[in-house]
Structure formats: C-alpha cells, structure tokens
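Let me begin by handing over the structure; questions about it come next.
Apart from one protein chain that is not included, each protein chain of the complex appears where it belongs.
Chains here go by letter, A, B, C, D and E, matching the order in which they are written, and residues are numbered from 1 within each.
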Amino acid sequence: MLIHVVNPNTTVSMTDKIAAAARAVASTGVEILATQPETGPVSIEGYYDEAFAIPGMLMRILEAEKAGAQAHVIACFDDTGLDAARSAVSSPVIGIGEAAYHVASLIAGKFSVVTTVAQAIPVMEHNLVRYGLASRCARVRAGGFEVLALEEEGSDARAKISAEIEAAKVEERAEAIVLGCAGMADLAADLSVEHGLPVIDGVAAAVALAEGLIKLGVKTSKRGGYTPPLRKPYAGAFAAYAYPG
Amino acid sequence: MLIHVVNPNTTVSMTDKIAAAARAVASTGVEILATQPETGPVSIEGYYDEAFAIPGMLMRILEAEKAGAQAHVIACFDDTGLDAARSAVSSPVIGIGEAAYHVASLIAGKFSVVTTVAQAIPVMEHNLVRYGLASRCARVRAGGFEVLALEEEGSDARAKISAEIEAAKVEERAEAIVLGCAGMADLAADLSVEHGLPVIDGVAAAVALAEGLIKLGVKTSKRGGYTPPLRKPYAGAFAAYAYPG
Amino acid sequence: MLIHVVNPNTTVSMTDKIAAAARAVASTGVEILATQPETGPVSIEGYYDEAFAIPGMLMRILEAEKAGAQAHVIACFDDTGLDAARSAVSSPVIGIGEAAYHVASLIAGKFSVVTTVAQAIPVMEHNLVRYGLASRCARVRAGGFEVLALEEEGSDARAKISAEIEAAKVEERAEAIVLGCAGMADLAADLSVEHGLPVIDGVAAAVALAEGLIKLGVKTSKRGGYTPPLRKPYAGAFAAYAYPG
Amino acid sequence: MLIHVVNPNTTVSMTDKIAAAARAVASTGVEILATQPETGPVSIEGYYDEAFAIPGMLMRILEAEKAGAQAHVIACFDDTGLDAARSAVSSPVIGIGEAAYHVASLIAGKFSVVTTVAQAIPVMEHNLVRYGLASRCARVRAGGFEVLALEEEGSDARAKISAEIEAAKVEERAEAIVLGCAGMADLAADLSVEHGLPVIDGVAAAVALAEGLIKLGVKTSKRGGYTPPLRKPYAGAFAAYAYPG
Amino acid sequence: MLIHVVNPNTTVSMTDKIAAAARAVASTGVEILATQPETGPVSIEGYYDEAFAIPGMLMRILEAEKAGAQAHVIACFDDTGLDAARSAVSSPVIGIGEAAYHVASLIAGKFSVVTTVAQAIPVMEHNLVRYGLASRCARVRAGGFEVLALEEEGSDARAKISAEIEAAKVEERAEAIVLGCAGMADLAADLSVEHGLPVIDGVAAAVALAEGLIKLGVKTSKRGGYTPPLRKPYAGAFAAYAYPG
Partner (left out) sequence: MLIHVVNPNTTVSMTDKIAAAARAVASTGVEILATQPETGPVSIEGYYDEAFAIPGMLMRILEAEKAGAQAHVIACFDDTGLDAARSAVSSPVIGIGEAAYHVASLIAGKFSVVTTVAQAIPVMEHNLVRYGLASRCARVRAGGFEVLALEEEGSDARAKISAEIEAAKVEERAEAIVLGCAGMADLAADLSVEHGLPVIDGVAAAVALAEGLIKLGVKTSKRGGYTPPLRKPYAGAFAAYAYPG
C-alpha cells in the first residue's frame, strides 16, 4: 500500500517531520512517499501563500498518482488545493485539516482548533463551514507565533499551544483539541496526557483515514465538482498541466 | 486488535451478515467480535424499536469492553444508542450511519442515502443534523421495503435500491451513495460498478474508521456529554447497569 | 380531562414534586395522573441514564394511554424518549424541555437555560438543534450541582441557579430564563420576581401546552417518523412491548 | 379570563368568523373580545398591506390591554406587527402564524403550510426563519386564490387547499398541515379527517396557547427587543400613540 | 440622476445631516432629494417606533417615485419598512443597514455593528438573518446612548462608539465596523483612521449602491414577495394609500 503525503510548502525539514509523523501511524506494509513542491512559499500562512503553493503541489500529486499512490494526503491545515487535487486524480485525497476535524467528530461532541497565527483562522473557519463541521467546532484559536517557530529550538511555541488548550477547556468547554498545523505533529501525544483530553494531529489522522479508504476501495467521485478537468489548452508556464487525465 | 461489532437487533442471521462484511474489510490481525443483544426487536425501524434495542446492546458493549475490545461498532444505521455507548466506555464507539456519512464526505461533495422504509428517514435526518453533515447530504431516500426483506430470497429489494440510486443521480445530482441499512452490506460493490459512483456500506466504513482510531490511539473524550455516568442507584431490572465504570 | 405526567426517573419524591407543580397549573377539572417507572435510574444526568429510563417510562405511557390519558408529559428536561413515546401512542406527548423552549419563544426574543450538571448541557443543545429553537437559545448554563441536591435541605443549589441567571442577563443579554430540570419547578415564580424577567418551569409549561393540544383536538401525526411501530417480535425481557398498538 | 383577538384587516365578516373560531376552542369562562382596526386594508396580502394595518391594530391592542385583556392574539398569518405589539403591552401577544407553527412542531416532525396567494409565501418564510422553525417547515404552498375568495359562495378555494395538502403529503412527505390564513379557520377539522393527518388552524392554536400563557402567569419579557418604547414625541396623526406605557 | 433619501423619523435636523452625508458621496450630476414623513416618531428605537414611521415614509416614497426618483434610500438602520417600500414602487429601494452590511461584506471577512441603544440590537440581528449576512456579522454592539444624543453638543456618544470599536477588535476580531445609526454618518472617516480598519456609514453606502443599481438599470423584481399590492379598498385614514400603482 502506497500513500503519498505532500507537504505543500517547500521547507524540507517540515516534510521530514511530517513524514515521520505519517510513518509513526502507518500500518506495517504501508509505504509513505513524502514530497514537497519545488516552487512556492516556505510556509503557508493565509490565502496568498496558499495560491502559490498549489500548482507545484498538484504536480507532485499527479506524479505520485502515476507512481502508484493509492491515496494522497495534503499536509497543510488549510487543506491547500484539496478540491483541485480531487479533480485531478481518482485516488482519494485527504487534507490534514479535514482529517483531524472528522476524527475529532468521532470521539467528542465538540472540539477546538489551536493554530499558529491569527490570519490562518478565517481559512480554517471557511473550511469548517464547507465541510459541514463548523457546528462541531467550538472555536479556532491562534497561539500567536509563526509556523517556522515550531522548528526553532528555544521557541515558546509549545507553551503557547498549551495555554490555548487550557483556555479552550475553560472558556468553550472543548471536549477535544485539534492541533491546527502540520508542524505540531510531534506534540499531540504529550499534550493529550497533559490536558486529559484527546489531542488530534492531522497528519496521523489523515494517514489513518487514507489507509481506511484504500481498504474500503472507495475512490473520489467523478461526478459533480470533481469531474475530471475538461480537455483544453493551458497557456504559458502551466501548459504541461493541461489534460492531467 | 479486537473490534466489537454489535448488531443492535436480535436477528442472528443479520449479525452473521454484518460480521462477514466487517471481516471482509478488516486488516490481517484484526479480530471481529460480533454480537447481538438477547432482548429487543428483531429489526429496528423507527424510534420505538430503537428504544428497546439500546439496553441489551449496552450490555454487549460493556461486556466487550471488559473482554478487551479496543473499539465498538454499532451496526444499525440509526446509530442506535451511540451517545449512551460513548458515555459508558472509554474505547471509541462508531455508528455505521455516522461512519458512512464521514467516508462519503471524504470522497464526494454531496451524497444521498438510500434506506428501507420511509419512517426510518427522520431518524437519519436528525442524526445528520447533529453530526453537522446534513449540508453534505442531498437527500435521504427510502426504497419502500422492510429491513427483513433484504434477507428474503426473491425479494425485489435490490431492484428498488438501484432505482433510488438512479433517481438520486438525476434528481439531486448525488455524487456518492450511502446504503442506509446494515443489511445492505453485501450490495455496495456491485451497485457502485452498476451506477459508476462510490457506494458506501456503513459496516465496512465503520470497521475501517475503527481501525484508524485504534491506530491513532485516540479514545472517546470523557469531558462534556460523554462524562462517565455518575454513581447512582438503578431500580428494578436495570440495577446491574448502574456504575458501568 | 386526564393528563399523564411521567417522571422518567424512579425517585418518588421527585414525582410528587412534579405532580404538585402540574396540579398547580392545571385547570379545574383536569386530572393529573403522575407516575414513574419501576426500573431505571434514580435521576437522569446524561445519555447513559436516559437509555435505561426509557423502557420503563414507555410502559407507563402505554398504560396511561389505555387508562384514558388524553396527553402525556415527559417530566425530564432531556425530553427522555420523546420520539419513541410519540411513535407508541396517538395522544400528544410533550417533553418539559421542549415545552419550556416553546413557551419562552412566545414571550421573549431569546432565552438562556440554567440546568444542573455540565454533562447535561450537550443533550439539551442537541434537542434545541433538532427542535429548530437553537437560534432562540442564547446559551445553556449549568449551575454545577447534581439533580438530587435540589431535594436536599441546606443545599446551595438555589443560590447557584440565581447566580447563573444573573450572569445570563449580563453576558448574553438573555430576555427570559428556562429552568432546565424538573426538580426546579418550585423556584420559577420567586426567581422571576427576583430577576425581573420571565422564568419558565417546564412542568407547568408542558401541562399548559397539553391542555391546549387536548382542547384543539390535535393528535400526534402518524405519518413519517411517528408511524406506529411495525408488527414484529421483540425478544427477551421486552417481548411484552412489541405491537403496542 | 379575557383574551383579545384582533383581526388586523378591516373586514368585519372576517372578524366574526375569527371570533367564532376563537370561541369554539376557548374554555368555559374565557371571554373573547374580537376587534378590527378602523383604518387599513380589507385584507392583508403581502408587505404593503401589512404596513397600513399595523397602526390601527396597535390602537386596538392598547385599548384592549387597558380594558383588562390578559393576552392578545393577532389573527393574521403574517403575524402582522407582532414585535411592535409585544413592545407596547406587557400581556403576552401571540400571532396565529407563530401559534400554528409551534403547535405543529409539537405533534409532527415536519409540516407544510398552505396559504392563499403566492406573494404571501415570502412573508411566512421570513417569519419561520426568525422564529427558528424554518427547519420544521417542509414547504410553504399557495393555493392560488385571494383571501376574500374564502368568504365567497361557490368559490373553489377549498378544493384548491385540499389539492395542495395532497401534494404536500406526496411531494415533501409533510406530516402535518398548517392552514396559512385566518379565513380558513372553519376548514381544519374536515380537512384533517379527509387527509388523515393533523391540520392546524392558527386562530384556535393561538387561543389555546394564550390560555396556556395566562394560566402560567408569564408575560412578555421587557428586556431586549421588547423594551417598552422610549418616551419621545410622535408628530402628526400618530401623536396619540407616543408613550403607550 | 435623482436619488430619494428618506429619513423615516420626523426630526428635520437629522434629515439635514443625512442629506449632507448623501450629497458628500453622490457623484457629480446626482441630485439628492431628502425628505422625512409628517407623521411618526422623532427617532426610531425599537419595533414600536418603527411601526408608526412606516405609513408616512411610504407616502414620501410614493411621491418621490412620481417625481422621478430613480432609487430610494431608507435612512434608518432598522431598514424601516423596506419590504413594503419595495412592493410599492418599481425603482430600487435600499436600506442603509442593508447597504452597510453588503459593503462591509465586500471588503472584510467579518464585521461588527456599533449602534445606540441595546433594544435596537434584536431588530438588526433579525435583519441580518433575513439578508443572509448574519454569518458575516461577528456581533451587534450598543454604545448605550439614545439616538438624539448624537445631535447634542458635549455628549459622550462618540467616545462610547470608539470604545465599542476597540472592544470589537479585541473580543471578536472584527475586521470592519458598521456604524449602526444614520446619525453617526459624520463619524465614519475619523473613526476609520483612529482604529485602522474600515468603518462603514450606511447612508454613504446606500447612496453609492443606489447609483450603482441605477447605472445597471436593474429594478426591484415584481415577482414573489414584492408583487405590487393587489387592488383592494383601504378603510379610514389610509384610504389614499390603496392602489399605489
């Protein structure tokens, strides 16, 4: 079983961390192919970064699909380019934000999300509305530090996340926590013990769901919004992306 | 890995069918413990049947938890007694309705449900609202036959299901189909090929999700609505159920 | 006119209190038949207790219907087993939670609920969503004491309720208060005067609505979700409950 | 007990019909004071008519409050001027649309409304959204005849209503019907028998609820939107309406 | 191009202020006709005042339409009588509340409203729900002063508005502010600079949108809720308003 995990930003150290988180949960015999695009931002914080991450990420997904990947995981909490990716390939595609929200909904009445910077909140709120799970999310919180701080030694990022979890328990009676950034993958287990409630990491959640979908043999529906792209010319730099099918 | 699949009605032949569907999707090394309650209705069609299925089903869940079950699947599309079961044990509990809705939401923009009798529709509609996934469900349809017809040779139940799927594609542009009854588990693969869109069976979906949750190590939150039952006396026939913890 | 008020828990002193609250509001000539089940929990706090209260409560409702009850009131704020009860009999069935929310909606733009323990909150929130009245409810609050504390002398339960009402006025600008527990029936009038806003007790509200429905001659619809239970065997302890019609 | 039923249009024959419907359901000892404004349209069909019906109707409500009315019923399905009336007096005020929706919600999972002309539909849909009960209403239908046709001999209005009820049962699986016009009050009982499901008349529903609120002793909240009008001058024709308190 | 701006209250100084705000934003060549009714309250604070402002306001709108107005702006944040006005004339009619919410939705993810007295909040919340834009509004806040205080020298109204804006930025992370009263028109520019976020005045917003609709040549739809009033007698003082068409 081959699962492709794509980090949509170009920071290799984050890809490595994501790959480790993915492999830690993957079943025996499941191979994790971890990639990142060649072009685009070093981290994704807000709508603008997202727009430039998608083309390179889609290339990785198309390549991995040809290489036999049976499912794709988009390892950014924005679920960057999820709809475009689903249109492009027939294997299931799962965003780590989406995966974490679904898993949290299966083990708690309502959950809160803790992410990095405040400008990332609206993206997640919009996704939650679209997925239908906004009613299950009590609040999206930001710790107030940049994504790359999670990679820096001596950063107080973990302490800030922990403080937000505490606040979520008291203020909105959150029953579970979703860690809203792929870079937080290694903190989930500890924070769960510390706070006495389930803390969900999206990378692990997505890999678990991807294995499940592969086992079920279900693929992305090709009716409606995920109809394969119509045959048409693409001008300029993206010419090679036309007709992915 | 031990997964408990409980058929909340008392029809053993349906338990067997459910167990087969569960085992068909379970990974190597996963043991399926299939049970049904000793008391209650032979099938669950509507709120009244549901009420009498729950106590016996909870007994099976408590027993299985003690026997080492790491997750429980409630194999009725009503997700019979799901909240009570979650309160009673710490392992994850997944309803097959819920499981199918979540899986369908991961591979399609919107889905329709095809169930048996019309009086089962409101129960599912209510569940979908509570889960937050009502916005993903285009419509819940009933084929117009009783649950046990699925067990009878010569029944036209399958033809009726197929006709509803066709109508769902045309009338509400459904992108995927959820089969809304545990007794339809064996039809999903064929109907998917016949209609050219994903057809989700809840039993398989729930087992796949249960494996995923076990791998992730997440358990039901014990904060909020799933707080363990408070210590108090239970009068009469249910005395033994008090203090499940 | 005969109205059946069933206390779904087995605590007789609470039945007596509920009966008194019901009789206090009942019109001249209206007889109140107050019952409680023989089996089940002594109080209902959360989903688990609820599951074991329902079978015994349904027996009381079926008996009372045969004895000529023209309406049934379920005297627990969870509206325990409301849908099952509606399926079982043709007389109207009203939950005291539901009744209080409807009455509050008729005399205020939005209301808050004050209940006992925090784990009771999600049950009520789910009901409010299903009834459609979640948009009218500003917040469900818990005083932080167990149901039976309301029966104990010297308890600070009343003071805690009053503090929550004060907070509801300030924090969410609640225009009316619903007391979220049958055991608070005797406090409504005083708290209304103390706080200068309508305070609704569900038992009284339900009896008033039940009288209204009887006068109107409307009965529970037998189409859709409340279709009478289909004829089928019930195994074991519940055999006698099959075919209530 | 004195209940004021105000017909917000100026057609006396409709007031008489409404008064008869009100008296038919009122308990022994309940006096019905039926009025209509001196100014305004002879029937209310759409937003424009409504605007001109309100001032005269509010005068009647203020007069009746002074005359000892303990509750007011606004006998137009638009619930004409309901919020203004609630601000003006302290007794409960109930619109017949609102009353019918609440009653239907107590005895059916979902209901359809059958009204007169198509331009009345949006007003009711807006009210349903505001009340929170839009999720309980499957559809608002128009028979396609003017309000006053209900008063004409030989009109096919009743046949058109019956056809819409039939369609509601088939097309949206309505479990109950609300008759969406005060002028249909005399048809409810017959149509209920004919179609085998509850058919709710708003006038009767509102009187039953008004009696209930009086018995409960609850009054309109004077916090929030229904705060009594601030003391200020009113210019011109409406000077007498300033400071109703 | 002639745009009619009607102040629905009878305070001429407020009409003047509104006219100035309208003229300040109007394009060269656009004439602003500013009016107020002869009858009704001197300010509109809550549902009751609103009811008495509408008839006189509709007269002004009918007159202005005959005088060649190509669009009408209702200059009260309640959007007083908006639906009735739309039914009465074929030119577009825009409420200043509505205009401000639409403009804010075009330049910010979510906005907060700052109005005068707390009893005005529910009216605006209801409008937001009906318009569909409630999901874009983070919160409606009241400064706690009466409308006419905005006209008084030495009033602390401006300071109170500024404090609410500050709170909206911190507490609900508002991205833009809507000033919820026509009398605040002159404060928007300054407050925007002071707080570093867009501050929208409804009068200016409505005039800008009105110009846009005139340029587009679109008129109010005469299908559905805005169907012209049916031909029928109006009794008493309002006789002249029947058949506006």
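Heads up, the rule we're going with is that a residue touches a chain if its C-beta (ideal position, glycine included) is under 8 Å from a C-beta of that chain, and two chains touch if they have at least 3 such contacts.
Every value quoted in this text rests on a predicted model; they were computed, and no experiment measured them.
Colleague: Looking at E:Glu50, E:Glu65 or E:Glu175, which residue reaches the missing chain?
Modeller: Residue touching the absent chain, from the options given: E:Glu175.
Colleague: If the hidden chain were put back, which of A:Ile121, A:Ala138, A:Ala174 or A:Ala204 would touch it?
Modeller: A:Ile121
Colleague: For a quick check of understanding: of E:His4, E:Lys110 or E:Arg141, which residue touches the chain that isn't displayed?
Modeller: Of the listed residues, the one touching the omitted chain is E:Lys110.
Colleague: What does the interface between chain E and the hidden chain look like in terms of residue numbers?
Modeller: Against the left-out chain, chain E lists 25, 27, 92, 94, 98, 102-103, 105-110, 131-136, 169, 173-176, 189, 196-198, 200, 204-205, 208-209, 211-213, 215-226.
Colleague: For chain A, which residues touch the unseen chain?
Modeller: Per the touch rule, chain A residues meeting the hidden chain are 10, 37-43, 45-52, 54-56, 58, 81, 83-84, 86-88, 117-119, 121-123, 126, 129-130, 146, 224-227, 229-230, 232-238, 241-242, 244.
Here is the rule we use: only the chains that are shown with their structure count from here on.
Colleague: Enter the angle, 0 to 180° in steps of 5, of the rotation superposing CA atoms of chain C on those of chain E.
Modeller: 120
Colleague: What is the chain whose Cα centre is as far as it gets from that of chain B?
Modeller: Following the centroid criterion, the farthest chain would be E.
Colleague: Between chain B and chain C, what's the gap in Å when you average each chain's C-alpha atoms?
Modeller: 29
Colleague: Quick check on chain A: which residues sit in contact with 2+ other chains?
Modeller: Counting only residues that touch two or more other chains, chain A contributes 109-110, 135, 173.
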